[in-house]
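Accompanying notes for the structure given below.
A single protein chain has been omitted from the complex, and every remaining protein chain is retained in its original position.
Now for subunit A:
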Amino acid sequence: MYAQLVKTAGTGVKTRAEMSDEERNFQDRIDRDEKIEPKDWMPDDYRATLIRQIGQHAHSEIVGQLPEGNWITRAPTLERKAILLAKVQDEAGHGLYLYCAAETLGVTRDELTEELLSGRMKYSSIFNYPTLNWADIGAVGWLVDGAAIMNQVPLQRTSYGPYSRAMIRICKEESFHQRQGYDIMMKMAQGTDAQRKMAQNALNRFWYPSLMMFGPSDKDSVHSAQSLAWKIKIDTNDELRQKFVDQTVPQAKYLGLTIPDEHLKWNEERGAHDFSEPDWSEFFNVIKGKGPCNIDRMKDRVAAWEDGAWVRDGLLAHARKKSAARTAAE
């Protein structure tokens, strides 16, 4: 997902007998659906895992601006440009909400930024794919934001209060993102032959990377079991992927586009679609930094950070000067 392959700290779910009193109390609160707040006691592993997860989610929102930002100057109309600008601006906001939620756990914004820029922390694999034609912007809104929503809606109920509240705000804004993407796809799919081809081409390239957003199957993972018990993960990766496929099939059909999977078919017995798994070796390659755009994305983020240094320093110097003047006047 936006947070993929987050390594859960610890050794897996403890039995009640293995838990300390504090840990038992903590788990009871989570089981009662009480929110954990920053000043509450929490296991170190819960804190560490959440910092990784929320941090990775925040980085994804920020890096996720790049593939779409690529088309702001080239959007086909002024209206589309304004809409795309508003969408990308929302993503910056999502990054901020999430960084702030992570900061309540005792990590600083600059520490998180450094972890991203040094490559120690990851962002979602999906943003390492290029946006080659205008229909890609439609496909990103429709599929990528669609997959993000699939993951974020259940996370509104996550056990950590600040994370849950950030998710609630984010989900309110995401519907616009997916709809503007689908709206672009409708225009393209109902357009000229050339436009329809671009739409199909975008779907072909974004389909499997979107399925990868949910991460490899984790149904047998002890780490995921711990995250599920802590309610910082609500559904397994496979459950979310299935829901996403079932939701997207009729949408593709309405567009008259073909999902690039010859094994995709409705399974009456399961009441769900059967579909092909993405190529997981490609996924691991992208995670390792070998996707089509990894180098560019990092280069752009590092440049943004370094080129922005004089602005950050200048504003801080100005604030200090003003406050010194105020103190002198008192």
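Everything that follows uses one rule, which is that a contact is a pair of C-beta atoms (placed from the backbone, for glycine too) under 8 Å apart; a residue touches a chain by one contact, two chains touch by 3 or more; residues count from 1.
As a convention for this text, contacts and distances are computed from a predicted model.
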The complex has one chain missing from view, so what does its UniProt entry call it, picking from "Phenylacetate-CoA oxygenase subunit PaaB", "N-methylglutamate dehydrogenase subunit B", "Protein NrdI" or "Branched-chain amino acid ABC transporter permease"? "Phenylacetate-CoA oxygenase subunit PaaB"
Tell me which of A:Q27, A:T131, A:Q180 or A:N294 is the one touching the absent chain. A:Q180
Which of A:G161, A:G191, A:P216 or A:P260 touches the chain that is not shown? A:G161
If the missing chain were put back, which residues of subunit A would it touch? 34-35, 37, 79, 82-83, 86, 90, 146, 161, 164-165, 173, 175-176, 178-180, 182-183, 247, 250-251, 254
